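Only one protein chain is missing; all other protein chains are in place.
Now for chain A:
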């Protein structure tokens, strides 16, 4: 029995298209995550990644199917699920502190002002913005704005963090620092996180599980890749790990070719039973999460390792 903290069950999203036809972005999508897991979704634009995240957040409703979080089907948004928006989405007329207290006071409506402020301050300190509390978003750099977004999301102490390409608008250096921060915070707080990314290295660094989606319309969840890298991985020596390149190549191969051809080449694909891919020798991989899931073994190809 696997611990399915989040379970997306047979969801579909359809839009009415031209001439009465409907466009199906994806259908019969199954996906599950355990508590405390960090998952990353990778796929090309238009495969419905953002729609999946919005459905998880409750901002969008699936055309079919259900999402179960912590044993309960979700309907609408919830303070248990915080969203970090791609465009940070700070309220520009509020200060840094104002933006975070807005979230905190929405969660704890009966707290007095001082308590909310103290609570917000701890999260501003956590993301390293001490001293900028009274600045407005327009006075902050892109990275600092996204830090405020993270502080706001964390301040409501959610069960799940949902991130829609949170760092894609940032320069490489800032992105790196913020990835470190998010990883540290998620590990420290045991946060369950669901993140959409375009960046393969970001996914490898942050995620425990990487969901690969084929191209839309009619997108499929093709594979779930277990990250073979140790949990205490560091950014600097990430690429020295013997399985790093095998993992990276596997994902890039998928994005470059297999995301287009997967549907045609894999007629027997069972969306409810998506193959779980382990990179490396069978002996080196993490134990499979369930008997019902099919296993795929990709041999490691790094020089230091005999397959």
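One rule holds for everything that comes next: a contact is a pair of C-beta atoms (placed from the backbone, for glycine too) under 8 Å apart; a residue touches a chain by one contact, two chains touch by 3 or more; residues count from 1.
The definition used in the following text is that contacts and distances are computed from a predicted model.
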Of "Insulinase family protein", "NADH-quinone oxidoreductase subunit N", "Cytochrome c oxidase subunit 1" or "Nitrate/nitrite transport system permease protein", the UniProt protein name belonging to the chain not shown is "Nitrate/nitrite transport system permease protein"
Contact with the hidden chain (one of A:7, A:87 or A:189)
A:87
Absent-chain contact - pick from A:78, A:189, A:249 or A:263:
A:78
Please pick, from A:57, A:97, A:170 or A:229, the residue that touches the omitted chain in the full complex.
A:57
Among A:14, A:35, A:107 or A:260, which residue is in touch with the absent chain?
A:107
Name every residue on chain A in touch with the hidden partner chain.
57-59, 77-79, 81-83, 85, 87, 89, 91-93, 102-103, 106-107, 136-138, 156
